[in-house]
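Starting off with a structure, shown below.
Every protein chain except one is present and positioned as in the full complex.
Going by the order they are written in, the chains are A and B; count residues from 1 in each one.
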Amino acid sequence: MAEQIIFYILALVIAVFSIMAVTSKKVIRSATYLLFVLLATAGLFLMLNYYYLFAVQVTVYAGGVMILFIMAIFLTHKPGDEFKTKMNWKVKSSAILSVLGLLLSGYIVVANVTRIINYVSGKEMKMQELGVTMMGTEKYQFLLPFEAMSVLLLACIIGAIMIARKEKNNVESNNDLDK
Amino acid sequence: MEYTILILLLPLLSFLAIGLLGTKLKPCTAGLVGTITLGAVTVLSYFTAFKYFTAPKVDGAWEAFPAYDVTWLNLGEKLHIDLGILLDPISVMMLVVISTVSLMVHIYSMGYMKGERGFQRYYSFLSLFSFSMLGLVLATNIFQMYIFWELVGVSSYLLIGFYYTKPSAVLASKKAFIVTRFADFFFLVGILVLSYFTQTFNFTELMSGDGSIFSSAIGASFMGASALVWAMALIFIGGAGKSAMFPLHIWLPDAMEGPTPVSALIHAATMVVAGVYLVARLFPIYLGYTPEVLAGIGYVGAFTAMFSAIIAITQTDIKRVLAFSTISQIGFMMVALGVSTSMHLNHGDHGGLGYMASMFHLFTHAMFKALLFLCAGSVIHAVHSNYMQDMGGLRKYMPITHITFLIACLAIAGIPPFSGFVSKDEILTAAYGFSTGMGVWMTITAGLTAFYMFRLYYSIFWGKEYKVTNGHTPHESGRWMTFALIFLAAITVVGGFIPFGKFVTADCVPYDIKLDWTIAAISVAVAVVAILLARKLYKKENEKPTELATKISGAYKLSYNKFYIDEVYMFITKKIIFNGISRPFAWFDRHIIDGAINGSASLTAWTSEKIKSFQSGSLQWYAWVFLAGVLLITILAIFV
Partner (left out) sequence: MGELLINTSGAPAPMLPFLIVSLIMFFAGVYGFFTRKNLILMLVSVELILNAVDLNFAVFNRYLFPGQMEGMFYSLFVIAIAACETAVAIAIIINVYRKFGNVEVDNIQNMKE
């Protein structure tokens, strides 16, 4: 019962802060609300007994990614910048469309989920098992995606550096402009 | 006789050279180039005529043969359009006429057009005209003839509108072009009908005397007449348009807005007789298969001759008098063709006399009418006016013009021994041979001709004394002009003695012209009476003409206003055609056709305006549409 209460609290947090994250006027607040959502999701992972996933979510997402966000916001925004969303046609139609999508998906889920309720109590996953699965080459083992992921990460690092790096010419021209 | 192609190529080259180099040339150079080219063409033409008429005859007749022939367009197994040069008596005769008159006009223009703006343009157009007119008469087939027919129409248009800064000249050129083009449309339809049924354009094949090619055309009937009758009648309408037959004559008087030498060349001597030439060219078909059309041609000619002679009496613009006189004389030629009832002209059989007479009159008329126009040009050059009121007593000032004009007047009036006498007498003989009514009618017309010509003559050179104003004394024209006048006058004097029947007859068999002295006496008597009447009225300035005009003011006004034919045309075109047909068409064109085009354009513009936002590059909008589409498909998949 306590678990259920916690679950509903987390669910409420996710629902409310998701919506606040996309409607807030201030960027930094949006990012903070996103952080709350991510942390609550990590809590849900925990409830599903995915400890490793919980750890990754907290460290990578709520930690690393959020730091990136906040750094970016600090770099590109002045404190107190507000982003008013005008209630124009675009916003209204987007809201209607999203709600419609939500209702439709919810309908599909509700209509189908009764058939497949089949909870098997999760036991704690052992790290060895996890490591073997990740590095194994058997069926249901994930060495190849893991390696692909590492290549992707490398590409991302190089790409990010390349993009963010200032080019010499640009520096000079910018300086010229500054003068 | 391959060299005859040069007769066509030289004027064409001269046209291109003068036309393209244009103002780069000195006016004098351009004129000399054109004149020398035409001189060469004239020499070649004379040489061709000499060679042709000294060549041995075949079965006692002049032979018609293509001197040059290339297939231009192959339309089918049998039907093809050729370009070539056909030599036969009438084309050779026309060659001589055109080159002579054209050369004289070129020479004359050197003096007349001196100092005009666009002197080079003038000469290039003259060359173009000479080229197209020569091509017309030398055509081996009716389609080639049609091409050159249109080309002479264009050059006529260009030359009438030579003074393009004058609105009246522009209007006149437009009118000439539209009216003749209107007639040419019928000509084209006629050609197409004829060639559709006979499967040939070729004159030689059409004239071969083989009746079988016409059998399908005679067999097909449309609205009570055979296809051949329709074709020949339509072709004649084309000829009537170019030859200014009633009721398509309205363009010719206005065409006098062009320079006077142009009027002499195109609108008196050569282009306007193209219709006569056309009928003569197709004469065997008219005679052999559609005699009713030929008779119709005769009646149209007779009516036109009298009609325009009456108008000519009252006109005061000397060029217009000559224009109506031209129409009248072409009427004579048409009558002569219309009254021909036979191809043959043996002794005792006068059925084919009309054809010969018509061609003869064409020849003599070209000379003396060109002379008249050139004289008129000389007079206009001297007094700077077209109107009789501004003239009078000019004989003292310009003796050469006076004498040559008198010779031409005597010739057109039919006074022996001038050329017009002989040819007109032949026409009258042929007309009397056809029916007495026609003969009398034409004799009266001849009398009217004599009267209005001498009215013109006396009004210009006698009548009241010329008042010298602003210190400007009329003077004789320069050497270039008087040379042309004297040359043409000489031809007019001796032209009647050419044994024309030896060269041009319907069946190409030589014939000795014999004057019918009874008819000759009658016509001369009528002419003399008419001349004396004109002398009485116009030699000395007096009140009689005015009194006469007031006495018959209704008829006078009718004639002076050219029987209101122009007004009728204006009514028909402006009120009926413009309002009844053109306006609805214009409306249809503007609203339905243009509307459809513009509508599709604006529909496209509207659509692209609407769908432009689809391709805005806005990622959010793309995602929006993507999600909407996914939802739509989902809804359809689940609920439908």
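Note that in this section contacts are C-beta pairs under 8 Å (C-beta built on N, C-alpha and C of every residue); 3 or more make two chains touch, one makes a residue touch a chain.
In this text, all values refer to a predicted model and were calculated from it rather than measured experimentally.
Undergrad: Any idea which chains on screen the missing one touches?
TA: A, B
Undergrad: Determine which one of B:79, B:295, B:406 or B:627 touches the chain that has been left out.
TA: Answer from the full complex: B:627 touches the omitted chain.
Undergrad: Which subunit A residues touch the hidden chain?
TA: Interface with the chain not displayed, on the subunit A side: 3-4, 6-8, 11, 14-15, 18-19, 21-23, 27, 30-31, 34, 37-38, 41, 44-45, 47-50, 52-53, 56-57, 60-61, 64-65, 68-69, 71-73, 75-77, 83, 85, 90-91, 94-95, 97-99, 101-102, 105-106, 109-110, 113-114, 116-122, 125, 130, 133-134, 140, 142, 145, 149, 152-153, 155-157, 159-161, 163-164, 166.
Undergrad: Considering the whole complex rather than only what is displayed, give the residues of subunit B touching the chain that is not shown.
TA: 618-620, 623-624, 627
Methods note: only the chains that are shown with their structure count from here on.
Undergrad: With centres defined as the mean C-alpha position, give me the subunit A-subunit B separation in Å.
TA: Taking the average C-alpha coordinate of subunit A and of subunit B, the gap between them is 94 Å.
Undergrad: Which subunit B residues qualify as touching subunit A in the complex?
TA: Contacts found on subunit B: 620, 624, 627-628, 630-631, 634-635, 638.
Undergrad: Which of the residues in subunit A end up touching subunit B in this complex?
TA: 90, 93-94, 97, 100-101, 104, 107-108
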